[in-house]
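Missing here: one protein chain of the complex. Every other protein chain is in place.
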Amino acid sequence: MTFPNILAGIFEGFGVTATVTFYGMLYAVPFAFGAGILQHFTRGWARLAVTAVIEFWRSSPVIITLFVMYYTLPSFGLTLSGMTVGAMALGLNIGGYGSQAVRAALQSLDKGQVEAGLALGLRRWEVLGLVELPQAFTAMLPSFVNQFIQLVKGTALVSLITLTDMTFRAKELSQLSYDPVGTYTGLLVAYFIVCYPATILGRMLERRVSTPARGLHDL
Amino acid sequence: MTETVIPAVSLQGVTKKYGTFQALTNVSLTVAKGERVVICGPSGSGKSTLIRCINQLERHDGGKIIVDGAEIGAHGTRLPELRREVGMVFQHFNLFPHLTVLRNCTLALTRARKMPRAKAEEIAHHYLARVRIPEQADKFPSQLSGGQQQRVAIARALCMNPQVILFDEPTSALDPEMIKEVLDVMIDLAQGQMTMICVTHEMGFARKVADRVVFMDRGEIVEAAPPEDFFNSPQNERTRLFLGQIL
Partner (left out) sequence: MTFDVDFALSTLPFILKGLFTTLWVTVASALGASILGFVFEVLRRTSRVMGLLMRFVIDAIRSTPVLVQLYFLYFVLPFWGVVLPALVVGVIGLSVYYSGYLAEVFKAGIDAIPRGQTEAAKAIGLTRLDVIAFVIAPQMLRNIAAPMGNYFVSILKATPYLAVIAVPEMLGSALDIGSRTFRYAEPMLVVGAIFLVLAVAIGQGVRWLELRLLASAKR
């Protein structure tokens, strides 16, 4: 098998990789905004509860939540497809991280912005939607791009619960062709092709929001 | 037998560019051992660039820089070794905030000169006393006033027993009431035969201790003369204009 053949074979799994990523986003984005905003607004016990939920998804290793859900839920009578388990476990984990970007961005805004919005007679949720979120969004973007990359890379895990994504295809090809060097190099290249543009985008966005360095230290 | 006197620092036709900006144009200057030279001039005139080239914090593009007989940038000269012979005092002190005053002074002695810690501390205490702050040795830089920090920086440079010591606007970042304590230390040094090259706007200091005052403008040396001649009968129009503005 030539290297282009291998690469083409691996990319047959791209559809599954992309689908898991897409469904993962359906969990991640609402969870990130919902939990981040709730954490921003709540106080006391309510906030503790929100924080506990976020911390649960953030602190549990995603490979463990994936396996726990895949192996444990059926014994509680809940059988979900591999695709759903994969998207949920990855999406909620990434969403947990995303919620911290949302909260941090909201908290970094000048308090005067909210007061000015309220003084104009807007309702609190209107201030959130019209004043706070639009401004906070730029600060969240670099983190979102980085989390997106984590999500794409994380989808490699679904090969362990029998979904035929790129990683799964590579393992098959490696057994068929007896060429681990070619196939696993091909697999690295495949993910690189998918993720590298996002990595570059993330760098560009980061440069826009971060404060400039205090010194170029030539070592 | 004739004895050739090697100058402490000799610059021959030094040029330096930042992109298209010509920071130094054909600058030549010889500083004898024990000589005290004050460099002045408007901001952006290349004074700082010039002395930063001498210890190669900036690399020059053309010409020769010779320190104590050895050409810098020539094959085989190593920068750390050069810099041990050339002390430098910065405008913003640049003390190491994570180290005590004493350790700031001994770091280069123990690391670069491989001196035992006890010997290095003895030397450091000596110079801290010389800059009149022996009691601050165990404090951290952030616990000292600006004037005290700058005196520590001078002690740090002196500890290496350098051939020449460079001052890059040492009093410009200080509050007025602290300028004198630093200048006093520098005057004391000058009287002790240390070779000094000072970029400064303190014309009183220049009058008092300089052997020569050098005026720079737009990357060139416009005029160099002993202080009496420099201040009383400047030859160049640009020098007169500058003196008129600051005196």
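Should a chain be cited, it is by its letter among A and B, assigned in written order, with residues numbered from 1 in that chain.
Please note the rule applied: a residue touches a chain if its C-beta (ideal position, glycine included) is under 8 Å from a C-beta of that chain, and two chains touch if they have at least 3 such contacts.
Bear in mind that the values here come from a model prediction, so they are computed numbers and not experimental data.
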Partner chains on view for the chain not depicted: A, B
Residue in contact with the excluded chain [from B:C53, B:I72 or B:L95]: B:L95
Options B:A32, B:L57, B:A70 or B:I187, residue touching the unrepresented chain: B:L57
Positions on chain A where the hidden chain makes contact: 55-56, 59-65, 67-68, 71-72, 74-76, 149, 153-154, 156-157, 159-160, 167, 170-171, 174, 180-181, 184-185, 187-188, 191-192, 195-196, 198-200, 203, 213-219
Interface residues of chain B (partner: the chain not displayed): 55, 57, 79-88, 90, 92-98, 107-108, 111-112, 140, 142-143, 153, 156-157, 160
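Just so we're on the same page, only the chains that are shown with their structure count from here on.
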Distance between chain centroids, defined by C-alpha means - chain A, chain B (Å): 54
